[in-house]
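With one protein chain removed, the remaining protein chains of the complex are shown where they sit.
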Amino acid sequence: MNWQMHLPALALAVPLLGAFLSLVVGLGGRYLRNAWMVCVSIATTAICIMLLQRVLAGGTMVYVMGAESWNFTLPSGLSWPIRIIIQVDAFSAFMAATSSIAALAGAFFSLRFMDKFTGLEKFSALYFLLVTGMLGMQITGDLFNFFVFLEIASVASFGLIAFWRDRPEAVEASFKYMVVSTVSAMFVLIAVGFLYGRYNAVNIAAVARMLHMGYAEKIALVFLVVSLAMKSGAVPMHMWTPDAYAEAPAGVTCLLVAVSQASLYGLFRVCFTLYGVTAGSVVIPWTIIIMGVLSMFIGVTMAVIQKEMKRLMAYHSVSQIGYILLALGVGLLSLKDPQAMADYGFTAMKGGIFHILNYTMYKGLLFLSAGAVFYSAGTRDLNELGGLARNMPQTTFMFVIAAAAIAGLPPFNGFVSKLLIYQTTFAVYPLLAVAALVTSVLTLASFVKVFQTAFLGPARKTFEKVVEVPASMLLGMAVLTLVIVVLTLFPGWTLSHLVEPAAKALIDQSGYISAVMGGGL
Amino acid sequence: MWEKVYSGFGYWDVYLWLLFFAIASAVVLFIRSKGRSDYKEGTEQDEIFYGSNIVPEDGGDIAVPAASAYWGFVEALKPYYNWLIELHTGIASEYVGYFMLTLAVVAVLVLL
Partner (left out) sequence: MTGNAPFLVVGVIFLLGLYAILTERNLIKIAIGISLLEASANLLLIVLGYRTGGSVPIFTLAGDVGTMVLPTPQALTLTAIVIGLATSALLLSLVMLLYRHYGTLDVREIRRLRG
């Protein structure tokens, strides 16, 4: 049998093995641990990219844990699946590949960035546990497993945010995130319980086939949507985001950005695949759109007044999540109406999914460059920084690319996805497009502020001895810069070969169901 | 590989933009090359003009701090910002409260 059949299981097994073995490998000293971290990260990314390739070529992949054969979804004589099923369609594979690239860059960056910390074998164990949880959320085909991976990712991220445990702010940020996140995870579990009580199944495809709306389903939908929107940092539940993103070590923040995308993945998987057209009312799509607009606007206005570099960028991730929610909310709104879907809905979804890819790349790069500034200059306070472009030319160069991309300056990739979002949301309600445009202008304004105060300006005495960061940190940033440049130069190819299959997979509910349940019944 | 991106209302062609960028840069460089070439290094032409004052040694003394950026913008939106900063209290149980409030509002809207 072809070993590539096992790629979905390997995507979880490799980082999990990496997590537990890094405690053992860590005994062998610093170089061995770093080598292990690099190897596992590269292997995970390679597996995810191969998975994407295979899914794009051969359609949805199903992998059954513990069955006699890997694709034996329905035990003989039963009409619903009872085993744990991993299901990877084009959207899952797209998300997994995107996040694994961010995880790779974060791992490269962390090798030297974490120098001043102790207990680094625990750091790499938690790091890979977080990667496992993130990938698990994105490729599982089972609601309860989704909850389990959500909790794995959450617990690992609490540990990583509070990793600098001598710093009160880091512990505080981790505690706040933990309280909010655990409460919301319990709501996810209760929603899964409701669905199980109604349908005796936790498999997404099986539940989606049987689903019909009643009170229990409606409440479960609300619980899932609001909890997952909270985990991805949508206004008005975004308050933990700036704390957690700003206080985590920079390499981890890069990964946290990708993990928030996994929560978004869950949100859209629930809305499009689990409920789909059955959800009926327009309340949920409009809730998502309004959350998106509020996130965009409140996030960016809070960012303009921030004085700390990473906190400013964290508020921007709230506002960028808003763009994605807005675009996919418009897609969800037009799900019932084939005409609207063809006119603007599908393009909006393409814009939203492309923005997920773009956002993960440039946001990760921005957090890494803020981390590089902190590593070299020793402060993140914008009032104290200045003139660093002389000392750190490479970091400055990559920061400018990322800042131009996030502000949506043509010709960068951020512009392309934002263009698609502006033009399609205009068709729904012109005010949405106006809000998106104003947000974009304010984004540019606040990054001009960061660039001007941190990198430009006269050279300061305090930073005379500042030098460029080590090569491995530059390599981590270069990975993301390279992806941004490629996305910028080939937007048409990316859209038609990566984004469009993902968008099609997301709206193809029957395809997702029949991959597990077969055509019959 | 080299196709345009159609949005349903228009299109985006990155290569056209890069071409335009190259042409614009060429024009700018051409205009710049027409500038005066009698500039002398190491004379007083080379010095920073700081309002006829002596330029401070440390650059930090003449830099504009980030706190002053967009002062007018923030001042004009003072009521809005006061409200917004009050929202971010930093108290963990209030963050849970916002989550529960959103949950309740959406639940009421969906169930109605």
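Letters A and B mark the chains as written, and numbering starts fresh at 1 in each.
In this section, a residue touches a chain if its C-beta (ideal position, glycine included) is under 8 Å from a C-beta of that chain, and two chains touch if they have at least 3 such contacts.
Quantities reported herein were computed from a predicted structural model and do not represent experimental measurements.
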Out of A:Ala11, A:Ile85, A:Ala162 or A:Leu442, which is the one that touches the chain we can't see?
-> A:Ala162
Considering the whole complex, which of A:Ser174, A:Thr287 or A:Thr301 touches the chain not shown?
-> A:Ser174
Using the touch definition up top, pick the residue from A:Met186, A:Leu456 or A:Val485 that touches the left-out chain.
-> A:Met186
Per the touch rule stated above, chain A touches the missing chain via residues 82, 144, 147-148, 151, 154-155, 158-159, 162, 165, 168-169, 171-176, 178-179, 182-183, 186, 189-190, 193, 196-197, 200, 202, 242-243, 246-247
Hidden partner sits against chain B at residues 85, 88-93, 96-97, 100
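Just so we're on the same page, only the chains that are shown with their structure count from here on.
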Compute the distance, rounded to whole Å, between the mean C-alpha positions of chain A and chain B.
-> 24
Which residues of chain A touch chain B in the complex?
-> 175-176, 179-180, 183-184, 187, 215, 218-219, 221-223, 225-227, 230, 236-237, 239-240, 242, 281, 283-284, 287, 298, 301-302, 304-305, 307, 343-344, 347, 351, 382-383, 385-387, 410-411, 415-416, 419-420, 423-424, 426-427, 445, 449, 452-453, 457-462, 488-493, 495-496
Would you tell me which residues of chain B are touching chain A in their complex?
-> 1-5, 7-10, 12, 14, 17-18, 21, 57-60, 62-67, 69-70, 73-74, 77, 80-81, 84, 87-88, 90, 92-93, 95-96, 98-99, 101-103, 106-107, 109-111
